[in-house]
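Only a single protein chain was left out; the remaining protein chains are all shown in position.
Chains here go by letter, A and B, matching the order in which they are written, and residues are numbered from 1 within each.
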Amino acid sequence: MNFITIIDYIGTFAFAISGIRLASAKRFDWFGAYVVGFVTAVGGGTIRDLLLDVTPFWMQQSSYLVVTALALGFVILFGKYVIRLNNTFFIFDAIGLGLFAVVGIEKSIVHDYPIWVGIIMGTLTGAAGGVLRDTLINEVPLIFRKEIYALACVFGGLIYYLCLYLGMGAILTQIVAAFSVILARILAVKYHISLPNLKGEEGL
Amino acid sequence: MNFITIIDYIGTFAFAISGIRLASAKRFDWFGAYVVGFVTAVGGGTIRDLLLDVTPFWMQQSSYLVVTALALGFVILFGKYVIRLNNTFFIFDAIGLGLFAVVGIEKSIVHDYPIWVGIIMGTLTGAAGGVLRDTLINEVPLIFRKEIYALACVFGGLIYYLCLYLGMGAILTQIVAAFSVILARILAVKYHISLPNLKGEEGL
Partner (left out) sequence: MNFITIIDYIGTFAFAISGIRLASAKRFDWFGAYVVGFVTAVGGGTIRDLLLDVTPFWMQQSSYLVVTALALGFVILFGKYVIRLNNTFFIFDAIGLGLFAVVGIEKSIVHDYPIWVGIIMGTLTGAAGGVLRDTLINEVPLIFRKEIYALACVFGGLIYYLCLYLGMGAILTQIVAAFSVILARILAVKYHISLPNLKGEEGL
């Protein structure tokens, strides 16, 4: 189990926790909460793999199911303390976002797609799980209205290809890009940076 | 037309009826109701086939379209009597669930996937159509909050692989597993067996 794997599990855990907590706010049963947690954690990567026409990553190793089960157990046992850990989970979630974005970009590079497809795949890997989660719990997706989230993945993707263009090594490029996502996300929340909202028309 | 085909059509009919009835409660027009019925009936198997990277089963024979049309005609003609047939449809639905779960498991075995993927595919085949249905009619998916439904598929999947492990023949394994799903579903509803709900946090 190397470093990347550990970060991958931490990100999966944080994403699953976010799904399970929102499911619990809707009084889902354990099974429903597990499904929502799992979809939040692996949904983005699954959409990416379907679009790239490769076998969804979680069908090749059962660890994502196990990590989601641990997340469910954690919420069941420590539910009332979870809220105190909000800051910790926020950091975990940002770390997961950074890693997932880089993984998405690399998968599309392996399959010879151009830069803009890579950036979309990175963004989908990081952010689409949350959209599926919000669809399942019947809410308007959070990321369409709140602080910068998916855009942090777009930003990290641009940094990734900039590093490649500048001739940086693969490992360094990955680290710099992932940190760009994490930093963009943390700064966006800390300083309430968000995009303008569109003004709704009347009578639409 | 053999025995399995007949059960398949009965299950498809029952699933389509459930979609059409919920669509009619939302005042959908005939076309909308047909789409929701069709998605309820074939949606789970379609997600399974996309994940397994095979051609969706309903694109290879038009009978699922025809069965859904019959279900729509049935609701249009006998709508006000349908509610009296609730118990009959419940049994049909349970039979469909059992068959669909077994079909899902077998497809993933044909494609050399491990046990846990098979159980997921069986559960998706049986239960994911209902989740898509509830998403289309803009409701929180029922199966995340109500009696055991998807879990009956998980249970039947475990029985399936237990039978294989014990060296039972293919046909007998299929029958035992399908009956396990049906029985688990019927007992869960009869005795109101359900999983605990998660307690929502305040202020989430």
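Worth a mention:
What we mean here is this: a residue touches a chain if its C-beta (ideal position, glycine included) is under 8 Å from a C-beta of that chain, and two chains touch if they have at least 3 such contacts.
Fair warning: this is a prediction, and the values are worked out from it, not measured in the lab.
The omitted chain makes contact with just one of the residues B:Ser24, B:Thr40, B:Ser108 or B:Thr123: B:Ser24. Although one chain is not shown, part of subunit B still touches it, namely residues 20-33, 35-36, 46, 50, 53, 55-56, 59, 62, 65, 75-76, 79-80, 82-83, 135-138.
Mapped onto subunit A, the footprint of the missing chain covers residues 50-51, 53, 113-114, 116-117, 131, 135, 138-141, 143-146, 148, 150-151, 194-201, 203-204.
The rule is simple: only the chains that are shown with their structure count from here on.
Annotation: 30 Å between the Cα-based centres of subunit A and subunit B.
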